[in-house]
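First, the structure itself, so that you have it in front of you.
Missing here is one protein chain; the remaining ones are kept as they sit in the complex.
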């Protein structure tokens, strides 16, 4: 059992608890516990039940022997020598590390139901493969928009329903892993959390594929070792994402480290993609950087797209508008007929 | 109530749950709940009960209205204009931001009961003011020593008992805040977690004073806004700690950013100290950097000390040995008679 | 007239003076001056006479009104608005900024007559467009090999003779501009000299096309303003070269700044190429970075190639061997029949 609480975003003085119970819905002990919770809480909503991904490895079950109790392997789990051909990571029907680059697109933040549906439709129509959008946003200032939380997750799931695009979204803290994993197809660990080791272990145990962004101040070695934390905890499905590092150059938000993309491909079997939006911070750079990243060997892209970038609640200056994204998608998937995107048959 | 679990460090396949209950020990509902927990768990230890630091603001109580529900204040809470004289933060009998610099010292990691006691005795004898030591260690590799966990906390508390030195130690994740706050006098948020916003909110609500390290890749603005998260959540007792940033210079581990120390003093009323050990990564630089930091306006220092640096389980190359620390303490507190340290009467 | 002297590299206690005379070979005043020089010098060699590239603008003639005597133009000379189509820079039969990428290759240093001829032959045979090689080497240590000087220039000219490949080579100081310009087709200003403004003015007045490398610690703005120095002094033929910047990442020698390549193309009409060899410092990264750079919009590449990288006198670890270069050339110029290279008919 994992009991999780967070301040409810839409009402002050109210807490929302996520109770992630390891058991079957018919277990009487579970019913009893739910009753007790209902006594304490204003309102209880059963989000549903779901299968554990691998026997014995969900959040609250005893995990496989934790890595730090094991001996360091001769060859790290991320090391390319463990799979010289390169690993593939599947997210629904998509494959990272396969023949085709995977094009992830969507807004920085899920701002409303309408906007995420509109963006998702446009992304699918243009030939995007997967939908992104933040429901939990890591913001520099506590007064900035922090995301719609669970509501945002729900809208993302609705958008997937409509378009067939699998969904990736960021999880900020381990107690949200269960709920994010419930709604999303892939969990994103953001740059600021690359060395939040508790979170790394929790996303690993969720069983969902993980998109691990490189920290803006993290070395290649640290990035790979962060992935090692996830693999060591039992989850092999990690995709790396280079999203720019902090350098002295002030004309761009970060500096895309293409060296790292190439080097990481040498050193690990894990697939690596590029997020040129955060790397550059300026929309006009996104398409050329995308093409450069794929040519250098990235197996996918994650770009921010907004129907009206000037009005975005976050990262507007770096967001493509729909026509710019359509042009990018055309160049990334030149052979593909538009409008057929990744839509499920 | 907050229910927290973590893999027990000393035994695989075992979980330790921390149950932090908001209530009085005479409440029958609490007794009942404990019974139920005992039924599920192999062993239950009541760590004790403690007073809430401020009415209504401990970890599990409804927090003050969260910052993100409030309007952004005209002047941020950290802004120096809110207290042009500069704020003072007290940790037991010590004052950060007062007349005297505060000298924090101790090992990178608590390695054993004997070593932390030995180090603490030496620190106190030499004139150190406060004891540091990591029980939960953020390590780049999952195979590196991750700290002694609760056992380490207990040893730190024992060392305080013996020497009278208040204790600061790092907390890595919000579910450990309650237990760390139970044992320590001050909670350290490490560089890797500077933008772990869940953790920032949790340490705020713990009511304990917080030592907030700057991220190695974080700007001054981001650092101040991280402190703003803590203040906005209701806890005003934040001390900032500059510990070096990532730069191109490869001869040192990080680059001490003395500019930032000075600038931060202009921009915020919060006290700021320097950790020259992590900034330099080499013990021979620690004393000169310490003297320079104090002369530039830092109100304290945190240095790593080890009885036998060559055998340290982490950060040995940057740890002072006891004689080097004694020399530093003599220079930091020139008027003070040795051996009288911070020992309680 | 410009009188230039340098220590002769092959014999201590000996100076070599370069006398660059502005006049006709029939001028009796010139003959007289040469006589006087012969009286003072151990040996006089007339390197030859050459036409001034533009009336009134060679090194020793009164230059066009220096920029700093003119008013700042409304729109800088480098600004893309001055030529929205993008400028082309010709070096003999090659065009930077045209349809085809220009592939420059050669050793870091010209090490001997045999090695530069061998490398040049291989570069031409594989489909390279232009030959590089340092005769004057900027070396961190004064005890490192500093280049063959004029002898190296001569060998480069011989290699051009044999292969038809135009030659680019670095010039370190303004007094060497005349002699380097005499032998080379394009003058390279190295990263360390990007803000050596005397040198920038001198290469401008030489009339030769200039390859301007970005300083490893220089911003995009500074790089463009360095080009502005050259343009303002009268020479419009500048090609920019991104070669990696200094960042905290220690696994690679520098960090290729692909953002900058794209941004510079927006901000200036000047052609921009990439040097992935110095950017990465490791040969295995060179080919993927090359492909990425071209896809992002670079109009050419400069790569280091050595017949036996393990024995190179400088930068061996980042030098491609001949087969690796042949593979790169094949990918850069897919349609081109090998062996036809840039050979003059």
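Should a chain be cited, it is by its letter among A, B and C, assigned in written order, with residues numbered from 1 in that chain.
FYI, a residue touches a chain if its C-beta (ideal position, glycine included) is under 8 Å from a C-beta of that chain, and two chains touch if they have at least 3 such contacts.
Every value quoted in this text rests on a predicted model; they were computed, and no experiment measured them.
Screening B:148, B:203 or B:279 for touch with the missing chain picks out B:279. The missing chain, though absent from the display, is touched by one residue of C:155, C:229 or C:325; that residue is C:229.
Looking at B:95, B:157 or B:263, the residue that reaches the missing chain in the full complex is B:263.
Not every partner is drawn; the one left out touches subunit B at residues 217, 219-221, 244-252, 254-263, 265-266, 279-280, 282, 284-285, 288-289, 291-297. Residues touching the missing chain, restricted to subunit C, are 2-3, 5, 7, 9, 12-13, 15, 60, 62-63, 65-73, 138-146, 172-175, 192-193, 195-199, 215-218, 221-222, 225, 228-229, 232-233, 245-246 (touch as defined at the top).
Touching residues on subunit A toward the chain that is not drawn are 217, 246-248, 250.
As a working rule, only the chains that are shown with their structure count from here on.
Here the C-alpha atoms of subunit A line up with those of subunit C after a rotation of 180°, rounded in steps of 5. Centre-to-centre spacing of subunit A and subunit B amounts to 31 Å, using the average Cα coordinate of each chain. Note on chain placement: the centre of subunit A and the centre of subunit C lie 45 Å apart, centres being C-alpha means.
For the pair subunit B and subunit C, the distance between mean C-alpha positions equals 54 Å. Shown for subunit B are the residues that touch two or more other chains, namely 217, 246.
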